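Please read through the structure below; I'll follow up with questions.
Up next, chain A:
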Amino acid sequence: MQAFEYIPATTVNEAIAILHQQGDQARLISGGTDLIVQLREGRRKPKIVVDIKRIPEVNQLSYNLIDGLTIGAAVPCYKLYGSAVIKETYPGLIDAASLIGGVQIQGRATLGGNLCNASPAADSIPALIAHNAIAVVAGMNGERHIPVQDFCTSPGRTQLEPDEMLVSIQVPAPRAHSYGAYLRFTPRNEMDIAVVGVGVWVALDDTRVVITAARIALGAVGPTPLFVNEAGASLVGQPIGSQAIEKAALIAQLAAKPITDMRGSAEQRRHLVAVLTRRALDSAIARASA
Partner candidate 1 sequence: MDSETLEQVASADISVENRHYKVIGSRPIRHDGPDKVTGRALFGADIRMNGLLYGKVLRSPHAHARIISIDVSRALALTGVKAVVTNADLPTLESVVSRVGEGSINWRYLSSNLLAGEKVLYHGHAIAAVSAVNPHVAEQAASLIDVEYEILSPVITVDQAMRPDASILLDELRTNELGARGSTPTNIASHDQFQRGDLDQGFSAASVIVEREFTTSTVHQGYIEPHNATAIWGTDGQITVWTSTQGGHDARRQIAEVLQLPVSRIKVIPMEIGGGFGGKIGIYLEPVAALLSLKSGNRPVQMTMSRFDVLAATGPTSGSVIRVKMGAAQDGQITAAQVSLAYAAGAYPGSPVGSAMSVILNPYRIANVQVDGYDVVTNTPRAAAYRAPGGTNAAFAAESVVDELANKLGIDPIDMRLINGIKEGDRRVDGPISRRVGYIETLERARSSPHYLSALSSPSSATCKVGRGVGSGWWGNWPGGTSSVSVVVNNDGTVNLIEGSTDIGGSRVAMAMMLAETLGIQASDIKPMVVDTDSVGYNDVTAGSRTTYSTGIAVHKAGLKIIHEMCERAAQLWNVDPGTIDYADGVLTSGTNHIGFKELARKIGDGDGNVVASVSISPNGEGVALATHIVDVEVDMETGKVQILRYTAIQDVGTAIHPAYVEGQLQGGVAQGIGWALNEEYVYDAQGHLLNGSLLDYRIPTALDLPMIETVLVEVPNTTHPFGVRGVGEVPIVPPAGAVANAIANATGLRMTILPMSPRHMLEAMWAQAK
Partner candidate 2 sequence: MAYVWIPSLLRDLTGGVSEMHVPGQTVDDLVSVLENQFPGLRSRLCEGSAIRPNIAVIIDGLRSKKGLRESVSDTSEVHFVPAISGGCSNRVPSNA
(Lines give C-alpha, C1' and ligand atoms only; values in the text may rest on other atoms or scores of the structure.)
Protein backbone atom coordinates (compact mmCIF):
# COMPACT_ATOMS: atom_id res chain seq x y z
CA MET A 1 0.00 0.00 0.00
CA GLN A 2 1.24 3.46 -0.85
CA ALA A 3 2.07 5.73 2.08
CA PHE A 4 -0.34 8.55 2.92
CA GLU A 5 -0.94 11.17 5.54
CA TYR A 6 -3.79 10.55 7.97
CA ILE A 7 -5.72 13.51 9.31
CA PRO A 8 -8.54 13.05 11.79
CA ALA A 9 -10.78 16.04 11.12
CA THR A 10 -13.04 17.35 13.87
CA THR A 11 -15.29 19.72 11.93
CA VAL A 12 -16.99 19.68 8.56
CA ASN A 13 -15.18 22.87 7.62
CA GLU A 14 -11.81 21.39 8.44
CA ALA A 15 -12.52 18.38 6.25
CA ILE A 16 -13.77 20.52 3.39
CA ALA A 17 -10.76 22.82 3.65
CA ILE A 18 -8.44 19.85 3.23
CA LEU A 19 -10.47 18.63 0.26
CA HIS A 20 -10.39 22.10 -1.22
CA GLN A 21 -6.63 22.30 -0.86
CA GLN A 22 -5.80 18.79 -1.95
CA GLY A 23 -8.50 18.01 -4.49
CA ASP A 24 -8.17 14.47 -5.79
CA GLN A 25 -5.15 13.88 -3.58
CA ALA A 26 -7.38 13.61 -0.53
CA ARG A 27 -9.96 10.96 0.29
CA LEU A 28 -12.37 10.72 3.19
CA ILE A 29 -12.61 7.66 5.38
CA SER A 30 -15.50 6.70 7.59
CA GLY A 31 -15.99 2.94 7.92
CA GLY A 32 -13.13 2.25 5.53
CA THR A 33 -14.49 -1.10 4.36
CA ASP A 34 -14.28 -0.03 0.73
CA LEU A 35 -11.51 2.55 0.91
CA ILE A 36 -8.93 0.40 2.70
CA VAL A 37 -9.42 -2.39 0.18
CA GLN A 38 -9.04 0.11 -2.67
CA LEU A 39 -5.86 1.54 -1.14
CA ARG A 40 -4.46 -1.93 -0.70
CA GLU A 41 -5.21 -2.90 -4.27
CA GLY A 42 -3.84 0.40 -5.57
CA ARG A 43 -7.19 1.33 -7.10
CA ARG A 44 -7.11 4.66 -5.28
CA LYS A 45 -3.87 6.41 -4.38
CA PRO A 46 -4.64 9.46 -2.23
CA LYS A 47 -1.82 11.33 -0.51
CA ILE A 48 -4.08 12.25 2.37
CA VAL A 49 -6.78 10.27 4.13
CA VAL A 50 -9.15 12.37 6.17
CA ASP A 51 -10.97 10.56 8.96
CA ILE A 52 -14.40 12.12 9.43
CA LYS A 53 -15.57 9.94 12.31
CA ARG A 54 -14.84 12.64 14.93
CA ILE A 55 -17.07 15.20 13.24
CA PRO A 56 -20.35 15.48 15.22
CA GLU A 57 -22.63 16.13 12.22
CA VAL A 58 -21.68 12.93 10.44
CA ASN A 59 -22.45 10.86 13.54
CA GLN A 60 -26.02 11.99 14.00
CA LEU A 61 -28.75 9.42 13.80
CA SER A 62 -32.15 10.89 14.52
CA TYR A 63 -35.77 10.38 13.63
CA ASN A 64 -38.89 12.44 14.08
CA LEU A 65 -42.27 12.50 12.45
CA ILE A 66 -41.67 15.79 10.66
CA ASP A 67 -38.10 15.59 9.34
CA GLY A 68 -37.99 11.86 9.04
CA LEU A 69 -34.71 10.06 9.42
CA THR A 70 -31.26 11.67 9.39
CA ILE A 71 -28.39 9.25 8.92
CA GLY A 72 -24.99 10.84 9.43
CA ALA A 73 -22.46 9.88 6.80
CA ALA A 74 -20.30 8.03 9.33
CA VAL A 75 -23.03 6.06 11.09
CA PRO A 76 -22.26 2.35 10.77
CA CYS A 77 -24.94 -0.03 9.58
CA TYR A 78 -25.30 -1.87 12.87
CA LYS A 79 -26.56 1.30 14.54
CA LEU A 80 -29.48 1.42 12.12
CA TYR A 81 -30.79 -1.99 12.95
CA GLY A 82 -29.87 -1.41 16.58
CA SER A 83 -32.61 1.23 16.74
CA ALA A 84 -36.09 -0.17 17.34
CA VAL A 85 -37.86 2.86 15.89
CA ILE A 86 -35.82 2.82 12.65
CA LYS A 87 -36.33 -0.90 12.33
CA GLU A 88 -40.05 -0.46 12.68
CA THR A 89 -40.39 2.62 10.49
CA TYR A 90 -37.95 1.85 7.70
CA PRO A 91 -37.72 -1.93 7.38
CA GLY A 92 -36.86 -1.45 3.70
CA LEU A 93 -33.65 0.34 4.68
CA ILE A 94 -32.88 -2.24 7.33
CA ASP A 95 -33.24 -4.95 4.67
CA ALA A 96 -30.29 -3.33 2.89
CA ALA A 97 -28.22 -2.26 5.90
CA SER A 98 -28.22 -5.79 7.28
CA LEU A 99 -27.07 -7.26 3.97
CA ILE A 100 -23.92 -5.20 3.42
CA GLY A 101 -21.08 -7.63 4.08
CA GLY A 102 -21.32 -9.73 7.21
CA VAL A 103 -21.83 -8.64 10.80
CA GLN A 104 -18.22 -7.49 11.13
CA ILE A 105 -18.47 -5.34 8.01
CA GLN A 106 -21.68 -3.82 9.33
CA GLY A 107 -19.76 -2.85 12.47
CA ARG A 108 -17.82 -0.36 10.35
CA ALA A 109 -19.52 0.13 6.99
CA THR A 110 -21.79 3.15 6.59
CA LEU A 111 -24.66 3.94 4.24
CA GLY A 112 -22.83 7.17 3.49
CA GLY A 113 -19.77 5.28 2.37
CA ASN A 114 -21.86 2.82 0.42
CA LEU A 115 -23.41 5.78 -1.39
CA CYS A 116 -20.15 7.67 -2.04
CA ASN A 117 -18.40 4.50 -3.22
CA ALA A 118 -21.07 4.48 -5.95
CA SER A 119 -20.86 0.82 -6.82
CA PRO A 120 -23.57 -0.18 -9.30
CA ALA A 121 -24.27 -3.16 -7.04
CA ALA A 122 -24.40 -1.25 -3.73
CA ASP A 123 -27.19 -2.64 -1.57
CA SER A 124 -28.24 0.52 0.18
CA ILE A 125 -28.59 2.80 -2.84
CA PRO A 126 -31.68 1.24 -4.46
CA ALA A 127 -33.29 1.14 -1.02
CA LEU A 128 -32.46 4.82 -0.42
CA ILE A 129 -33.73 5.80 -3.87
CA ALA A 130 -36.97 3.92 -3.27
CA HIS A 131 -37.39 5.84 -0.03
CA ASN A 132 -36.79 9.10 -1.90
CA ALA A 133 -33.74 9.89 0.21
CA ILE A 134 -31.73 13.10 -0.15
CA ALA A 135 -27.98 13.43 0.19
CA VAL A 136 -26.97 16.46 2.25
CA VAL A 137 -23.66 17.70 0.94
CA ALA A 138 -21.34 20.35 2.35
CA GLY A 139 -18.79 22.28 0.32
CA MET A 140 -16.88 25.55 0.33
CA ASN A 141 -20.00 27.28 -0.96
CA GLY A 142 -22.27 25.88 1.68
CA GLU A 143 -24.73 23.03 1.74
CA ARG A 144 -26.68 21.52 -1.11
CA HIS A 145 -29.18 18.69 -1.37
CA ILE A 146 -28.91 16.01 -4.03
CA PRO A 147 -31.61 13.37 -4.46
CA VAL A 148 -29.93 9.97 -4.04
CA GLN A 149 -31.50 8.89 -7.33
CA ASP A 150 -29.23 11.44 -9.07
CA PHE A 151 -26.18 11.07 -6.83
CA CYS A 152 -24.19 8.44 -8.72
CA THR A 153 -22.92 9.26 -12.20
CA SER A 154 -20.88 6.19 -13.20
CA PRO A 155 -19.21 3.28 -11.43
CA GLY A 156 -17.25 4.78 -8.52
CA ARG A 157 -18.19 8.37 -9.42
CA THR A 158 -20.74 10.76 -7.93
CA GLN A 159 -21.97 14.29 -8.28
CA LEU A 160 -19.72 15.37 -5.40
CA GLU A 161 -17.24 18.05 -6.38
CA PRO A 162 -13.66 17.36 -5.28
CA ASP A 163 -14.10 19.72 -2.33
CA GLU A 164 -17.50 18.50 -1.23
CA MET A 165 -18.40 15.91 1.34
CA LEU A 166 -21.51 13.98 2.19
CA VAL A 167 -22.70 15.01 5.64
CA SER A 168 -25.87 13.01 5.99
CA ILE A 169 -28.67 11.23 4.26
CA GLN A 170 -32.23 12.46 4.86
CA VAL A 171 -35.03 9.99 4.48
CA PRO A 172 -38.51 11.56 4.45
CA ALA A 173 -40.92 10.75 7.23
CA PRO A 174 -43.16 7.94 6.11
CA ARG A 175 -46.68 8.70 5.18
CA ALA A 176 -49.51 6.55 6.42
CA HIS A 177 -49.61 2.96 5.14
CA SER A 178 -46.29 3.23 3.36
CA TYR A 179 -43.39 0.84 3.56
CA GLY A 180 -40.31 -0.14 1.64
CA ALA A 181 -38.50 -3.38 0.96
CA TYR A 182 -35.14 -4.30 -0.49
CA LEU A 183 -34.29 -7.69 -1.95
CA ARG A 184 -31.19 -8.83 -3.68
CA PHE A 185 -30.17 -12.03 -5.32
CA THR A 186 -26.84 -13.66 -4.44
CA PRO A 187 -25.58 -17.20 -4.96
CA ARG A 188 -24.50 -17.44 -1.33
CA ASN A 189 -26.91 -16.55 1.43
CA GLU A 190 -24.56 -13.92 2.88
CA MET A 191 -21.16 -12.38 2.19
CA ASP A 192 -21.86 -11.76 -1.44
CA ILE A 193 -22.41 -8.98 -3.95
CA ALA A 194 -25.84 -8.48 -5.47
CA VAL A 195 -26.29 -10.08 -8.87
CA VAL A 196 -29.41 -7.92 -8.90
CA GLY A 197 -30.86 -5.73 -6.15
CA VAL A 198 -34.32 -4.19 -6.09
CA GLY A 199 -35.51 -1.50 -3.70
CA VAL A 200 -39.20 -0.60 -3.62
CA TRP A 201 -41.47 1.64 -1.63
CA VAL A 202 -45.26 1.74 -1.76
CA ALA A 203 -47.98 3.80 -0.14
CA LEU A 204 -51.56 2.58 0.15
CA ASP A 205 -54.77 4.46 0.65
CA ASP A 206 -56.64 4.35 3.93
CA THR A 207 -58.51 1.24 2.87
CA ARG A 208 -55.14 -0.34 2.14
CA VAL A 209 -56.42 -1.60 -1.16
CA VAL A 210 -55.23 0.97 -3.66
CA ILE A 211 -51.65 2.02 -4.27
CA THR A 212 -51.30 5.77 -4.00
CA ALA A 213 -47.57 6.10 -4.62
CA ALA A 214 -44.69 3.78 -5.42
CA ARG A 215 -40.98 3.97 -6.23
CA ILE A 216 -38.77 1.27 -7.65
CA ALA A 217 -34.98 1.28 -8.01
CA LEU A 218 -32.62 -1.37 -9.33
CA GLY A 219 -29.05 -2.33 -8.48
CA ALA A 220 -26.38 -4.11 -10.54
CA VAL A 221 -28.19 -3.73 -13.86
CA GLY A 222 -26.52 -0.57 -15.13
CA PRO A 223 -23.49 1.66 -14.59
CA THR A 224 -25.26 3.23 -11.60
CA PRO A 225 -28.16 2.22 -9.41
CA LEU A 226 -31.20 2.84 -11.53
CA PHE A 227 -34.39 4.68 -10.53
CA VAL A 228 -37.24 3.38 -12.70
CA ASN A 229 -39.83 6.09 -12.33
CA GLU A 230 -42.28 4.53 -14.81
CA ALA A 231 -42.36 1.26 -12.92
CA GLY A 232 -43.48 2.93 -9.72
CA ALA A 233 -45.82 5.27 -11.57
CA SER A 234 -47.57 2.35 -13.23
CA LEU A 235 -48.74 1.19 -9.82
CA VAL A 236 -50.35 4.44 -8.77
CA GLY A 237 -54.10 4.16 -8.59
CA GLN A 238 -53.99 0.42 -9.05
CA PRO A 239 -55.52 -2.00 -6.58
CA ILE A 240 -52.94 -4.24 -4.96
CA GLY A 241 -52.74 -7.53 -6.77
CA SER A 242 -50.65 -9.58 -9.08
CA GLN A 243 -51.73 -7.86 -12.25
CA ALA A 244 -50.37 -4.46 -11.26
CA ILE A 245 -47.28 -6.00 -9.78
CA GLU A 246 -46.53 -8.03 -12.90
CA LYS A 247 -46.83 -4.92 -15.01
CA ALA A 248 -44.48 -2.91 -12.79
CA ALA A 249 -42.02 -5.82 -12.82
CA LEU A 250 -42.12 -5.91 -16.59
CA ILE A 251 -41.47 -2.18 -16.85
CA ALA A 252 -38.55 -2.51 -14.44
CA GLN A 253 -37.18 -5.39 -16.48
CA LEU A 254 -37.34 -3.37 -19.68
CA ALA A 255 -35.56 -0.47 -18.01
CA ALA A 256 -32.65 -2.63 -16.85
CA LYS A 257 -29.43 -2.39 -18.85
CA PRO A 258 -27.45 -5.29 -17.47
CA ILE A 259 -24.08 -6.57 -18.62
CA THR A 260 -22.50 -10.00 -18.33
CA ASP A 261 -19.68 -10.24 -15.82
CA MET A 262 -18.22 -12.78 -13.42
CA ARG A 263 -21.18 -12.38 -11.08
CA GLY A 264 -23.93 -13.02 -13.56
CA SER A 265 -25.06 -12.89 -17.16
CA ALA A 266 -27.10 -10.09 -18.70
CA GLU A 267 -29.90 -12.55 -19.44
CA GLN A 268 -29.91 -13.85 -15.89
CA ARG A 269 -29.97 -10.33 -14.50
CA ARG A 270 -32.81 -9.22 -16.74
CA HIS A 271 -34.78 -12.26 -15.64
CA LEU A 272 -34.03 -11.63 -11.97
CA VAL A 273 -35.14 -8.00 -12.14
CA ALA A 274 -38.70 -9.13 -12.80
CA VAL A 275 -38.59 -11.85 -10.15
CA LEU A 276 -37.16 -9.61 -7.46
CA THR A 277 -39.33 -6.62 -8.29
CA ARG A 278 -42.36 -8.80 -7.87
CA ARG A 279 -41.13 -10.27 -4.62
CA ALA A 280 -40.02 -6.91 -3.21
CA LEU A 281 -43.38 -5.35 -4.05
CA ASP A 282 -45.17 -8.28 -2.41
CA SER A 283 -43.09 -7.75 0.69
CA ALA A 284 -43.57 -3.97 0.84
CA ILE A 285 -47.31 -4.26 0.22
CA ALA A 286 -47.60 -6.91 2.90
CA ARG A 287 -45.84 -4.56 5.30
CA ALA A 288 -48.00 -1.61 4.29
CA SER A 289 -51.26 -3.46 4.58
CA ALA A 290 -50.46 -5.10 7.91
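Candidates were picked such that all candidates are chains of the complex that A comes from, given by their letters.
The criterion applied here is as follows: a contact is a pair of C-beta atoms (placed from the backbone, for glycine too) under 8 Å apart; a residue touches a chain by one contact, two chains touch by 3 or more; residues count from 1.
Source: prediction; values computed, not measured.
Enquirer: Out of 1 or 2, which chain touches chain A when the complex is considered as a whole?
Expert: 1
Enquirer: In the complex, go through chain A and note every residue touching candidate 1.
Expert: 1-3, 42, 185, 187-193, 195, 261-265, 267-268, 271-272, 275
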